[in-house]
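Every protein chain but one is kept in place in this view of the complex.
Our next item is subunit A:
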Amino acid sequence: MRTFAGVEDEDKWLAEGIAGIQHNAFFMHRALDANNLREVLKYSVLMLSELRTSKLSPQKYYDLYMRAFDQLRQLEIFFKDESRHGLPVVDLYELVQHAGNILPRTYLLCTVGSVYIKSKQAPSKDVLKDLVEMCRGVQHPIRGLFLRSYLAQVSRDKLPEIGSDYEGDANTVMDAVEFVLQNFTEMNKLWVRVQQQGPGTVREKQEKERNELRDLVGKNLHVLGQIEGVDLEMYKETVLPRVVEQVVNCKDELAQYYLMECIIQVFPDEYHLQTLDTLLTACTQLMPTVDTKIVLTQLMDRLSNYAASSPDVLHEFLQVEAFAKLSNAIGKVIETQLEMPIVGAMTLFVSLLTFTLRVHPDRLDYVDQVLGACVVKLSSVPKLEDARAMKQVVALLSAPLEKYNDIVTALTLSNYPRVMDHLDDGTNKVMAMLIIQSIMKNDSCISTADKVEVLFELIKGLIKDLDGTNTEELDEEDFQEEQNSVARLIHMLDNEEPEEMLKIICVVRKHLMTGGPRRLPFTVPPLVFSALRLVRQLESQDGDIAGEDVPATPRAVFQILNQTIEVLSSVPCPELALRLYLQCAEAASDCDLEPVAYELFTQAFILYEEEIADSKEQVTAIHLIVGTLQRINVFGVENRDTLTHKATGYSARLLKKPDQCRAVYACSHLFWVDDLDGIKDGERALLCLRRALRIANAAQQMANATRGNSGPVTLFVEILNKYIYFFEKGNPHITPSDIQSLVELINNEMQSDNGNTTIHSDPFFTSTLRYIRFQKQKGGLMGEKYDPIKL
């Protein structure tokens, strides 16, 4: 029984041991030089006796062992040369067995045995068999392990493999295998027993020491993997079953874990594929504390890599039904290991899914099956709270997205949404964002209403408030990013068939309407423009298409649009709604739907009158209204009159005079449209310009009154430019003298600065005059027109 002493004591003992070896080695060398066999044996035994210590930890024992090992190499050279010691090797073999203690005796025996085999005076298999039996005599775990390790080392190049010098009869490979298997088995038993010594409190230290020894045992498996002549058949029938038997029977957690890993690393992947049953059964028979999932994961990873190595390999997987076996084994492990935390089960599923995606990417049913098993497991826990497990589930859901690069494939997996349901709200949204990012990155297009439905169910965490969440808690920037992602997503939903596209729009609308006032300003505009694109497509096609629920006509779409924009009043965001109404109105005009266009304009005007109070916003809104109205040609005279009257009215009532002036002269264009059959009411256009002029005058007077000097002449110059515009277009009510007097008015305004004698120039006026001169000297009709104007 080794007691656990302090490091200093161990160092002392090691030093003593080394000194002992060196001391006896010195004398042994002297005897070697003298070819004195008796003395050689005497001192070698003394030297080897240092290895009989039980005071050293494995690391330190190894140190001692290596020094002895070096000396034994010298010894072997001596033994080999019969001329030096005079004994035939057979007799030498006999002689060393008389050594007193078993440990030195067996070391010597192994050394002579090595020579014996090399001499070929006896079959390798016989000598090896003898030696491996002899080692049984040393039952001390550490001493026995190193002894057998020595045997393994010296025998390595003397195994009766195929093609070696020591090849035996027809059974030769089996003999080699048998030897290694036996040594392995005995070494494992010794290794397991290292743990059982010492009090419980130093278990950690014991584990560490055991781990230091493990490669001694594992080496045997490497050797088994390298023996020439071991084919799949022998591996399957003999090697693996014997190894696995020892692994399972030793009932030691550390050994089982290490050896299973070893098996997987050492032997070729094709072998694993053909022995899946054996391997997986072994996994289920391991001690419950063994981390089987890591073992299984390693196996699956190796098999995945193997599958990726060449396409021909895939049929092997199908032939051995690899997926089914792995799937069952994992199921069993999860079932039997009840204390396995949920994160462990999820990790296993992730590995299995990775395997499936790499080996059988076309088998969506397999993928769905894995997800299904995951759902079952998740359903067994009341609520998923472990963050690491959540991370694994996200990895599980992301894998198909990355693999297939096509969201539509992932959408066909029936268990996909069920897995997502088990995520908590925060993670659900993270996953939804990943899905959207995948779609954007791959430029995917989702083209049927059914798929859109599934997709929006998946991302519902972004679309609406899930039970228990509170949008108030969300970070503003994150929230915007989310909603902008949803907005972008809407443009990825498309189908050339108008009928289907309309269905898609209805599905999207249904979902977006559950979003609440915070989300609507982000999500409604893309929906509106998507619908407007559809309208344009319908308009360019001939004839109506009768749909099932909603016939795909422009009129039907406008109904939907109207109802959709209306919802924005609940937010409220009247500016946005106004812009959208105007966009729709123009589209309705293009479709010749006068009542619809009028209704939409009405809605816009109501918003302007009742909701838009900010003066800057009003200016923009007026320009949008007038600009849109100017382009619309669907209205009959009465409707048009009503709307233009309203628009000019709003313009004249803007707060600031310059804004009024500009809006009013913009309205002049309402009465003059430069198309072939556009309205060309020169008189009313001029009326607007005159009104604008009056407002400009009033503005100048106000400036005089409040600041003591006249304001800039910009407004007048702008109006002058408008006069020129209509003059050139041929408005009969604008004469050259109108322009002439305006020019003079501006000149006067510029010079009439009270007390200011400098004549300031206005670049705008200057370039306008320059333009007039340019037109004058153009000649032709234009030159004639301008001729009366003198500058």
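The definition used in the following text is that a contact is a pair of C-beta atoms (placed from the backbone, for glycine too) under 8 Å apart; a residue touches a chain by one contact, two chains touch by 3 or more; residues count from 1.
The working rule: contacts and distances are computed from a predicted model.
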item: Protein name, per the UniProt record, of whichever chain is missing from view ("Vacuolar protein sorting-associated protein 29", "Kv channel-interacting protein 4", "Serine/threonine-protein phosphatase 2A 55 kDa regulatory subunit B" or "Septin"); value: "Vacuolar protein sorting-associated protein 29"
item: Listed residues A:92, A:176 or A:717, member touching the removed chain; value: A:717
item: Full-complex contact with the absent chain, from A:120, A:205 or A:488; value: A:488
item: Selected from A:52, A:118, A:363 or A:623 as touching the chain missing from the view; value: A:623
item: Of A:461, A:525 or A:554, the residue in touch with the unshown chain; value: A:525
item: Chain not shown, touching residues in subunit A; value: 440, 443, 480-481, 484, 487-492, 522, 525-526, 529, 532-533, 536, 579, 583, 586-587, 590, 620, 623-624, 626-628, 630-631, 666, 669, 673-674, 714, 717-718, 721-722, 725, 728, 763-764, 767-768, 770-771, 774-775
